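Inspection log for the structure reproduced underneath, given as C-alpha cells.
The complex appears here minus one protein chain, its other protein chains still in place.
Showing chain A:
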Amino acid sequence: METILLFLSSLLVCVAAVADPSAQDGKETVENPFIYDYESLRIGGLVLAVVLFTLGILLILSRRCRCSINQKLRPPGDEEAQDENQIVSTATPAVKETPAEN
C-alpha cells in the first residue's frame, strides 16, 4: 500500500518537475503569458490521467488476485476450512457420518 502511495507522490513530483521547466522555457521564449505551450501541457495532463486511471484499475484487480492467493496460502481460513469440511463429509459419508445441518 505504502509503496503505491510513494509511487504516486513521486510520480506527481516527476510530472511537476517535467512540466515546470517547460513552463519556464515558454516564459523565456514568449514574453506574453497568454500564449502558453498548452499542447505539451495537455499531453502531460492526459498522460497523468491515463496513468492514474490504469493504476487505479490495477489496484482493484490486484485486490482480487491478492485475496485469492492469500486465501489459498492461508491454511485454516474460515471459508476455506468450511469448504474442506464439506468436501470431506460428502466424500466419506459412509465412513464417518458428518453431515452438515439439515
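Note that contacts are C-beta pairs under 8 Å (C-beta built on N, C-alpha and C of every residue); 3 or more make two chains touch, one makes a residue touch a chain; residues count from 1.
What we mean here is this: contacts and distances are computed from a predicted model.
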Per UniProt record, name of the chain withheld from view ["Glutaredoxin domain-containing protein", "Sodium/potassium-transporting ATPase subunit alpha", "glutathione transferase" or "tRNA-splicing endonuclease subunit Sen2"]: "Sodium/potassium-transporting ATPase subunit alpha"
Chain A residues touching the omitted chain (full complex): 1, 4-5, 8, 15-16, 19-20, 23, 33-34, 36, 38, 41-46, 48-53, 55-57, 59-60, 62-63, 89, 93, 97-102
